[in-house]
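Can you keep this structure in mind? I'll have questions shortly.
Only one protein chain is missing from this complex, and each of the others stays in its spot.
Going in written order, the chains are labelled A, B and C, and every chain counts its residues from 1.
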Amino acid sequence: MLGMNQSQQLQQQLELISECARKKLGQGKVADYIPALARVDNHRFGIAVCDLNGRVYKTGDADISFSIQSISKLFTLIQAMQIYGDDLWQGLGREPSGQRFNSLVQLESENGVPRNPFINAGALLVCDRLESRCSAPNYQLLEMLKSISGNPHLRVDKAVARSEMEHGSRNAAMAYLMKAFGNFPNPVEKVLESYTHHCAIEMSCVDLVRAALPLANRGKSLSGEQILTPKRTKRVNAMLATCGLYNEAGEFAFKVGLPGKSGVGGGILAVFPGYYSICVWSPELNVAGNSLAGMYALEKLSEQLHFSIY
Amino acid sequence: MLGMNQSQQLQQQLELISECARKKLGQGKVADYIPALARVDNHRFGIAVCDLNGRVYKTGDADISFSIQSISKLFTLIQAMQIYGDDLWQGLGREPSGQRFNSLVQLESENGVPRNPFINAGALLVCDRLESRCSAPNYQLLEMLKSISGNPHLRVDKAVARSEMEHGSRNAAMAYLMKAFGNFPNPVEKVLESYTHHCAIEMSCVDLVRAALPLANRGKSLSGEQILTPKRTKRVNAMLATCGLYNEAGEFAFKVGLPGKSGVGGGILAVFPGYYSICVWSPELNVAGNSLAGMYALEKLSEQLHFSIY
Amino acid sequence: MLGMNQSQQLQQQLELISECARKKLGQGKVADYIPALARVDNHRFGIAVCDLNGRVYKTGDADISFSIQSISKLFTLIQAMQIYGDDLWQGLGREPSGQRFNSLVQLESENGVPRNPFINAGALLVCDRLESRCSAPNYQLLEMLKSISGNPHLRVDKAVARSEMEHGSRNAAMAYLMKAFGNFPNPVEKVLESYTHHCAIEMSCVDLVRAALPLANRGKSLSGEQILTPKRTKRVNAMLATCGLYNEAGEFAFKVGLPGKSGVGGGILAVFPGYYSICVWSPELNVAGNSLAGMYALEKLSEQLHFSIY
Partner (left out) sequence: MLGMNQSQQLQQQLELISECARKKLGQGKVADYIPALARVDNHRFGIAVCDLNGRVYKTGDADISFSIQSISKLFTLIQAMQIYGDDLWQGLGREPSGQRFNSLVQLESENGVPRNPFINAGALLVCDRLESRCSAPNYQLLEMLKSISGNPHLRVDKAVARSEMEHGSRNAAMAYLMKAFGNFPNPVEKVLESYTHHCAIEMSCVDLVRAALPLANRGKSLSGEQILTPKRTKRVNAMLATCGLYNEAGEFAFKVGLPGKSGVGGGILAVFPGYYSICVWSPELNVAGNSLAGMYALEKLSEQLHFSIY
């Protein structure tokens, strides 16, 4: 995709940006709502970029695995779109929520229909739908990710999953509220188990850019498999652009200008359709709950290399 | 920009889409909250597309003037960004609201800071800011639009402006609420006057694609003037993509995949950065208050001609 | 308390009001959110009034048992006040909610602290507190009610309890939301079981006026036992007056003028401190979920006999 010079330039820029971004370390706060997450080394920082040929550019801790947390919501959505097609949107919206990721107020006033698949309520609903059709939903996503990323060693951190399950009362509240509106047929306990298993999957920046490449490549994976149709691929990117960063989605569009999805583990995945999949990781979070150094790095990347859809 | 064949193909597609979209006429409802708007002929339908060289492709009623209404919010924003630069964002957000365009609830809980410049509260605040720095803000926008669109005959429909002023209690409520939070220094009455004058400007699809061309062309107008810097141009497009269609922004991204801004007059303006500015007009609205046939036409356009940023 | 004439007059008024109130039958709608409740004969109507000497005046179906439902919230509150004293108010408010009885929005914005013990969330929290201190909370309330009312035959309708448990997702959502805020230490499942058992207790109007007499008699029961101190008795009455009828509390104060508590089984209990306890029962509900004929009867009673605290 890039000639030698462009390719060198990209690598150089990644290193330059990485150097600047590392100066931000110490200004954020590692997620500590579950003990298992708080144990991470807060000075980690990595970036990886994958072009359409599968060539990966990377710096720093791009090969270290971390808890993908909410980035998993993107992949459960893809899996559910594969299984349900357009039927998935019965009982599930695709509008920005304008609220915090775990808010119940909108769910109540909108009859148990979550605004979009990237807020917690929406992701739980997607897991409920998978529960109806998959035999082992808490492992099926892992298998899909192994296959798309080409890394057969991906695993779930069971301590994180267990810890998340124990602190999952708010998610249980959302699930029961949807059930009260008749929009959550499966047992809450079982769905929460899948959901927490998905959040506790461990992947590196390199794994993630490979897994997300289909979103940059009209639905086609590294191995040439058509994961989603081109039309559905565009739609996933559209939802990432409007809803992927919770109540910082507007800010992310304004400053970075790419579809993206963040997780409290400190990872942010972004897509430059037609060109690249990109992943940054740095565990310290800003007040909005997104990786502080990661946001900074993506902003610089977008500016320096003109990575923007707008 | 396009070779003869591509150019012919675009014109043919516009006509084909136009024919299909006209079959939707009769299914929506013309805005009637002010009498002056309700008088429009509800069977109008037009599309115009402008490429970076300024060549305009058009069908149907693309040369008929209509009330631009909320599409004006885009241009007041551009004008305010020219004057204030980044200072404009003091007291003004850029996140999707997740609420109806004229909701007060968020304004109250967020201390009088509107979520973005495209909801009514945000646009009123932008007008307040222009009031502080312009000598005749209710006409200055008209002059800017004449200049960028190259049409010196643009005018304000004073009957619409007056009628809107008389039915503007809800906007007054928002303005006073912002004033109560110290975020609206100018007299409410005066700002409302500018605001209603902006909404009552009349332009055709052809006028609008010319006026919006800078957004597709890294900030440069047809006459070569740099209206906004490339960076700010991208940011305006980012905000249009996340907040431009009120609480149908997600749906618009999902189905059309372009930054856009709609008005209750039935116009929808869209931008395909690097390629085209696009405008459809059809006065009948869907339940979300956006042009019904217009939404359909843009969806088809996006599908058939691969107009999408995602 | 009343001389012969007054006593006759009260009985006559009850019969007169009863006759008029029966004409309202057919205008309301029996609660049908659980099948077990929908089976009740919708033409039932009864009133009972108990004076401080324990003399009971009654008409119609005042001896027929019905599902007390939310009226139980009054008695769980009394039981919890006996056990916890003023410590009960840690994590529990005593303000009108201004919302529907099962709303979650306030619970979310107020950090899992329910507004008062008479909305569902508050009653669940009271049950959580009882769970911490009672060995068999789902039967202990029944024993208290047998004792105060003097009727050893009171029972729980297990079919109603089971049915309510099965349709209890919204209550589960509230309980988990409080748990997420650290304000609900016990297992949700166990507390819901007590709660549904309390709601499914069956009592007649006569049972209920006897059980509630302490509220009219400075805390003293028929058998002379001091159930609550006079000060706490006044406080319970104060809470009934401001919060007892959910979002019809204002209307009830306006029209009836007595502290009261209603249930979806069609019962309404009212207290005239220093004089009487009063209970009406009629299963058809008005749009606010309170007994339609019961509200009418209490309004007439208040007017004709000057039963009002205001």
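Definition applied: a contact is a pair of C-beta atoms (placed from the backbone, for glycine too) under 8 Å apart; a residue touches a chain by one contact, two chains touch by 3 or more.
Model, not experiment: these values are computed from the prediction.
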item	value
Omitted chain - touching chains that are shown	B, C
Residue among B:Leu25, B:Cys134, B:Ala173 or B:Ala288 touching the omitted chain	B:Ala173
Given C:Lys29, C:His167, C:Lys220 or C:Arg235, the one touching the chain that is not displayed	C:Arg235
From C:Arg94, C:Lys190 or C:Lys220, residue that would touch the chain that is not displayed	C:Arg94
Residues belonging to chain C that touch the chain removed from view	93-99, 106, 115-116, 231, 233-235, 237-239, 241-243, 247-251, 253-254, 257, 259, 273, 303, 308-310
Missing-partner contacts on chain B, residue numbers	103-105, 108-109, 169-170, 172-177, 179-180, 188
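As a convention for this text, only the chains that are shown with their structure count from here on.
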item	value
Topology of the chain contact graph, where touching chains are joined (line, ring, star, complete, other)	line
Most centrally placed chain - per-chain CA mean versus overall CA mean	A
Where chain A and chain B are represented by their mean Cα positions, the distance between them in whole Å	32
